[in-house]
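Of the protein chains in this complex, all but one are displayed in their positions.
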Amino acid sequence: MHVQVPNEPIARLSSAWRRCVGTGRMDLSLRRGHSEALELASREIGFEMIRGHGMLSDAMAVHRAYEWQGERRVQHTFVHLDEVVDRYLAAGVRPFLELGFMPADLASGDQTVFWWKGNITPPRSYAEWAELVRATLRHLVDRYGLEEVRTWPIEVWNEPNLDIFWKDADQAEYLRLYEVTARAVKDVDAGLQVGGPVLSPGADEWWAPFAEYVTSRDVPVDFVSRHAYTSGPAQPVPFGVYQDLRPPQDLLEQFAAPARHLEGTALAGLPVHISEFNTSYRPDNPVHDTAYNAAYLAPVLTAGGEHVESFAYWTLSDVFEELGVAPGLFHGGFGLLTHGLLRKPTYHLYAFMAQAGPHVLARGEDHLVTRHDDGRVTVLAWQPVDGSPTTASDGHRVQLSVPVAADGDGRAFALRRRVNEHDGNAWSAWRGMGRPGAPSHAQRDALELASRPAVEHATHAVSAGRVVLDLHLARHEVTLVELDAVRDQTPPWTDDTRIPGYADGAAR
Amino acid sequence: MHVQVPNEPIARLSSAWRRCVGTGRMDLSLRRGHSEALELASREIGFEMIRGHGMLSDAMAVHRAYEWQGERRVQHTFVHLDEVVDRYLAAGVRPFLELGFMPADLASGDQTVFWWKGNITPPRSYAEWAELVRATLRHLVDRYGLEEVRTWPIEVWNEPNLDIFWKDADQAEYLRLYEVTARAVKDVDAGLQVGGPVLSPGADEWWAPFAEYVTSRDVPVDFVSRHAYTSGPAQPVPFGVYQDLRPPQDLLEQFAAPARHLEGTALAGLPVHISEFNTSYRPDNPVHDTAYNAAYLAPVLTAGGEHVESFAYWTLSDVFEELGVAPGLFHGGFGLLTHGLLRKPTYHLYAFMAQAGPHVLARGEDHLVTRHDDGRVTVLAWQPVDGSPTTASDGHRVQLSVPVAADGDGRAFALRRRVNEHDGNAWSAWRGMGRPGAPSHAQRDALELASRPAVEHATHAVSAGRVVLDLHLARHEVTLVELDAVRDQTPPWTDDTRIPGYADGAAR
Amino acid sequence: MHVQVPNEPIARLSSAWRRCVGTGRMDLSLRRGHSEALELASREIGFEMIRGHGMLSDAMAVHRAYEWQGERRVQHTFVHLDEVVDRYLAAGVRPFLELGFMPADLASGDQTVFWWKGNITPPRSYAEWAELVRATLRHLVDRYGLEEVRTWPIEVWNEPNLDIFWKDADQAEYLRLYEVTARAVKDVDAGLQVGGPVLSPGADEWWAPFAEYVTSRDVPVDFVSRHAYTSGPAQPVPFGVYQDLRPPQDLLEQFAAPARHLEGTALAGLPVHISEFNTSYRPDNPVHDTAYNAAYLAPVLTAGGEHVESFAYWTLSDVFEELGVAPGLFHGGFGLLTHGLLRKPTYHLYAFMAQAGPHVLARGEDHLVTRHDDGRVTVLAWQPVDGSPTTASDGHRVQLSVPVAADGDGRAFALRRRVNEHDGNAWSAWRGMGRPGAPSHAQRDALELASRPAVEHATHAVSAGRVVLDLHLARHEVTLVELDAVRDQTPPWTDDTRIPGYADGAAR
Partner (left out) sequence: MHVQVPNEPIARLSSAWRRCVGTGRMDLSLRRGHSEALELASREIGFEMIRGHGMLSDAMAVHRAYEWQGERRVQHTFVHLDEVVDRYLAAGVRPFLELGFMPADLASGDQTVFWWKGNITPPRSYAEWAELVRATLRHLVDRYGLEEVRTWPIEVWNEPNLDIFWKDADQAEYLRLYEVTARAVKDVDAGLQVGGPVLSPGADEWWAPFAEYVTSRDVPVDFVSRHAYTSGPAQPVPFGVYQDLRPPQDLLEQFAAPARHLEGTALAGLPVHISEFNTSYRPDNPVHDTAYNAAYLAPVLTAGGEHVESFAYWTLSDVFEELGVAPGLFHGGFGLLTHGLLRKPTYHLYAFMAQAGPHVLARGEDHLVTRHDDGRVTVLAWQPVDGSPTTASDGHRVQLSVPVAADGDGRAFALRRRVNEHDGNAWSAWRGMGRPGAPSHAQRDALELASRPAVEHATHAVSAGRVVLDLHLARHEVTLVELDAVRDQTPPWTDDTRIPGYADGAAR
């Protein structure tokens, strides 16, 4: 009846789950609310890279045409780009570069995407675009050093298979952009890593032509990338949408798809980055704020590293603004963190994962058991959910026999953290408050307290080196248990019953 | 059956409970662990003053004799005193000065108190002592300004009625010391506040002679002070003691005693400072680490302001060392905070009090209800305990009808924080770990999580402007509930059942 | 020959000079670079208020129309406004509110100003505008308290006399806007302070009609405001302009103008705020980066308080963007601080002013002498310049006889800080580096060092209580001298000649 967790590791835990996280448009990284979010998540989760849109858009001002003595000239400005990258690196996180969108001065058309109007048209001069790419990368190499910049993946554009992101979703034009860009990247240094085609879900028909094009023309490709979401059509209301979800397994299948589609091509075996993923692809779907989202993604985080080099949660923070400024505190934003740095349930899932040890002892549909080098064991458990509108049953039970020490008996100390519909759930408290759009300072403080996972501690008997855990999970719960064999240091004279009020023993 | 909390305030909440806190010997305030404790407590509790021993002891080096050209001279050094006071003020907390103990160079004998050997003998020259007092206060006035220093109470010595603190507990000698010192203080500025006799419990026979002496000789007295503890005789074990306690009411009686004893004297009506209080007067009694200590003190904190100007918990931090360096993390120290800044249950009691509003709506033997200017209501509730070894019954129930809004109906949001034998209780977790003397970093992190009060949130129906609270308290629980009437901002299109997984409504 | 500084104060120093500072559009205050600039300047200068454009523009999203069930509705969102004001107050600085520009959803036209496209047209519904004003102020009062918000001046629009800021510079339309807005403000609370007409320089003909309109219709006015600049026509080059300046006295005359123009009207005697001032009104004129700018403004800062309640340097930081993103580090921006927080010479002028004492002993065309309560004396001195292209002579000499103590002789310690074409001048170092647009980290560190004022220290003989200062100022220098009478504590045994290497005495 209990899952018997093996004594010996079955695998090392891949860190693909925290290799990258997404952000909104790059100039939002200049915001204090954003950089504090990054510092917090770097400390508590340990993301290694961060990726966002708009590095070459006008708000970053990297490319700017002007006239001098009757002649068109271009100025490359790095005031913002340097500040953004300095802040990333100061937080201990590297940039995952996405080259796009088109500077207005270089654009061939005026189609834009998002509230902030990123231009999505091809360059009117590919030579000038190539020069922009080279100048930008040369600057970054000068500033941060070649060794450093070689560790940053460089993606060409974003979801060119969608006409909202690339004019007419013109595949031939994208392949041309890819080629020009990849060659420009390699002009700067052959060791820089370039990749594409950054597909949205549902565009697997692009893999073959992409592989064929780059192979036949010997265009550099160091990695491939795509995005993954599982939400259905949007059902709009003001300032928001509702959507159904496909099961979490669908996300893992999307992760696995590039390798499958590239089998047999020259691109087989290249690293795959899922440079965006989430449940819903909408920044205004309340599911992002829920414990359900965390329970849904738990099996994805624990298994995703089997398939890909990285999968980047889209996004770190509600400081985002693709549809405009957030209409209020909770608004279904992508962020792991709200404005004002409240941790959402999915943030906790990531923070729980960050407590895992390097040695995987067991992984199942509702649990991941790991061990640290010093012998501590962590159990991550969750209630499996399938994305359907139907409510999951209340609660779920996970029963495990966990090895915590060599054969002996004794006791083990267990610390449990819980996130569910009540615990670690500021959204749920916020609904109780009447969904204030602009909470008062007192409400904000209450929400911060409500956002903390519940903590329980207990000791368990160890028998033959094992503890039997019988975890009762509340609805949509994600739980983390840390287990450590007790090395008892209680002095012989200790007698808690002699403390006032503890005549029957203190431990109850 | 429910206590009917009145609609209108019955009193303003005195801030006597946080007017002052104690610390160990003053040079320990140079420690980083101590100053971070003070910053934390200042932010979360808001203590206004801090008082400690040893301001004139050799480790502060304020007074130092030397020879020059065959002649004895004295150097007054303020390197440490300035640093201590600068750090206090930087943390937003003022010093409550205690003049003592005796510099070795000025002492008439070599009797000392504590591991750190504070000299407890009278000065061999009262003139030199008076000059020390004047020089020190003049320096403080020069450095911090007269207006500031006038707000600092200045106590003469510590517990002179005990021969461990004052040679032979010689009353006549103390009265002389008091007189010389008080006059020296007033030499510097008539507006400085001086007081005594800083009695330990059980010395009420000193009040009459003190009053008579200062009255008959017209010696300045701006306030009187004493200490209060309720523990019985110490039953020693290595590195610790056990003791019985008298009921909490006994503490309040000790608070009230000076006024009673001074009735009819010229000192009647002077401000009274309880410049130290706690359950046990021993820095190695485990009761200080328990939830029991918090439950025991709750009625004292809520009622003490009726009797006195201030009552200072002895002490802020386990960085203390009267008996030597702490033998391990939890060791029965006085501190609200451990080494490494773990919050003990009594710390939480103080932090809960700091959430109270200025308007007292009700006060009872197990509750204090207050209101903020913006209408929020706080309920502090606790399980009454009496100090006897017998264990309190498990749990306690507090039932209140609380006014949260004008007459109307609707809902109120409640946030509850709990501290008891499990929640907000690092000591209890530490016992489960096997009482590690030097916890590992992972254990320390677990203890920090275990030290956080449990948080619950809920909405309650409001009927005729009132919420009925039925609080079930666990053993030795101190609980804080914050109540706020809901102003519902939910948009009409909101339908949580359309979120995946919430088909039956999210709120459960 | 020396100016004889009086022994007794001739005035108290007004703090009008630091009562307010300007910023760019309000959402830039969300930037970390901006909020760190504000924290720095608050600490080192002590600005009391900050004012910027765009509080109601779309990037702040305070007003947003949407449709629900076929009907137009408006949502007021305070996510950004709250964050901005929270950050201001956390830095110890209050907002000076400017109501504008027009939300797109409420605008009657599509004319905009600036790169960031602030809409400058009248509301298409004055009722909806009034509701926006009321809702915003009600929210602020709820969040920050009435007592607090009553201290924030509330300006109606910005420079309506210019057609770039107000469609057609339509005076009648502005008067209508003013009236509707002022009444809406007072609907919220009669104690809120409202004012206008926020004129640009050269629009004095607006005063009479403004006074007449509000008087005749009994429209509330608590203060009046205008702007002041002294630059001539712009001579453009790419990414910049050159301009001539009128003399600094011209700024003071602009400060004085409103009172002069309102003499005899019902508005006579109202507080006057110069809610923007600077030399050039262009954010791309290199003069802002120079020591010349500081020397030019020194007489304005020291005398401006004679005329007005406040005069706000436009602006705190180069994080600004009216013409777009800065093209490089130094670019003639308004900021006292550059991107990356380099202090410009004019920043130092402000920081020097912040060292002044409350008692003015002397003020002249090249100096301001003040005294602190503790007796320290500060001398601010500068080379007078007149704004003309002709270079000022190299150097300037200020000779003062300064009272530093009662009659006696002795010595005084003097600390001098200097800012000129070399010292405290990162711009000058940056030119020497070849004007790097995006300085490397090593260059940035060098610029930071170069931006620090030179420091000199010396002792001066005191004769009859006075020190004679003979200050040689380098070109465009602003200098601060702090003087303090020496209280010698050198012990009698001190003999520096016994230190190795100092046989001839150490002090040389």
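First chain written, first letter: the chains are A, B and C, and each begins at residue 1.
One rule holds for everything that comes next: a contact is a pair of C-beta atoms (placed from the backbone, for glycine too) under 8 Å apart; a residue touches a chain by one contact, two chains touch by 3 or more.
Since the model is a prediction, treat every value here as computed from it, not as a measurement.
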Among C:141, C:354 or C:446, the residue in touch with the chain that has been omitted: C:446
Omitted-chain contact residue, chosen from C:47, C:292, C:313 or C:382: C:292
Among B:53, B:94, B:227 or B:339, residue touching the chain not depicted: B:339
Touch list for chain C against the chain that is not drawn: 235, 237-240, 242-245, 279, 286-287, 290, 292, 296, 372, 374, 376, 385, 387-392, 394, 411, 413, 415, 417, 421-422, 428-429, 431-437, 440, 442-443, 446, 449-450, 452, 454-459, 475-476, 482, 484, 486-491, 493-504, 506-508
Those residues of chain B which, in the complete complex, touch the missing chain: 30-33, 35-36, 58-61, 64, 66-68, 73, 75, 77-80, 82-83, 87, 139, 142-143, 238-239, 324-329, 339-340, 437-438, 440-441
Absent-chain interface as seen on chain A, which is shown: 68, 492-493
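Just so it is clear, only the chains that are shown with their structure count from here on.
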Distance from the mean Cα position of chain B to that of chain A, given in whole angstrom: 45
For chain A, residues contacting two or more additional chains: 238-239, 437, 440
